[in-house]
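Here the complex is missing one protein chain, while the rest keep their positions.
The block that comes next holds chain A.
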Amino acid sequence: MLRRAVLQTFRQGLAQSFFKRNAVSLSETTVTHQPIETSDEADEKSVSKQKPGDESGNTVVVAPPEFRFMYPEFLPDPAMERRNRLKEKLERIDMLQRRSVVEIPEFYTGSVMAVTVADANSPNKFARFVGICIQRGGSGLRAWFILRNVVDKQGVEILYEMYCPLIQKIEVLRLERRLDESLLYLRDALPEYSTFPLDMEPERRLNNSVVPINPLKVKLRPRPWLERWERQNLQGVEDLNLPQRFYDKAEKVAKPWEKYDLMLQYRKTIPAEEQEKIFADVHSQLQQQEFKRKIRRRRGIDNEQ
């Protein structure tokens, strides 16, 4: 029903590409949000295409709309007092330079990753850590993500800065999404949900165009917890089974008007026109880098064979 309604709002060919990448938004947001959001992307094509001219008569290259989920750190911090276009441009140049040396793959919260870091105190001088990405944030060269794993019955979390030159390799062992943007509740969950073997092999996906959403519902340990999870509208958590007074207090403290606050959303995000410009800037270089890597990988496979 929902799918049909969304399909009717814009063209056929575009709808499929939208679903492939933005599948999570179907479950989260209300119906009213989507037409507003997607009408911007409806103007952009799924494959990067040349837009028929602007004033000067030059064709404009437009990045695919998925870029803002694949590379969210290219978008600057929305706080208006601290924004400067020149500085953001220079930062993006540096980010692309770093990406040309190290492959920073597409990943989301809930993906299992392995990071190899140069470490003077390790026996091999390199330290490799495998974990599930529970949170990611920062913008520009400050972008970071947190990996969590349980090693010898001890929960371990490591924050990695994506553009730190000590990082030798970032591999995504399992690329998937979860029902929440932040998986901090895994700290209060049963340890089996955060345990991943340190020698895990990268999993190959059959369908490369879709990023699967893992609808796993995690079981939490009994209280006390680190945060009041009942107040956070978590989708990926099993029924908390708390006494009713907790839910009553959560309702009292909740701010249900925030989802109607347009200015709040505006201040928290970069407007679509600016996002377009930023990704158009960055798009061709990223594509070139990916292309070179694919060739290198294919050559590597051929050499092995």
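The rule is short, and it goes like this: a contact is a pair of C-beta atoms (placed from the backbone, for glycine too) under 8 Å apart; a residue touches a chain by one contact, two chains touch by 3 or more; residues count from 1.
Going forward, contacts and distances are computed from a predicted model.
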item	value
Missing subunit (named according to UniProt) among the choices "Aldehyde dehydrogenase 1", "Presenilin", "COMD9 protein" or "Large ribosomal subunit protein uL3m"	"Large ribosomal subunit protein uL3m"
Sole residue of A:70, A:102 or A:150 that reaches the chain not shown, by the stated touch rule	A:102
Touching residue (missing chain; options A:86, A:226, A:263 or A:301)	A:86
Residue in contact with the excluded chain [from A:167, A:200 or A:240]	A:167
Missing-chain contacts mapped onto chain A	81-84, 86-87, 90-91, 94-95, 97-98, 100-102, 118-120, 125-126, 140-142, 161, 163-168
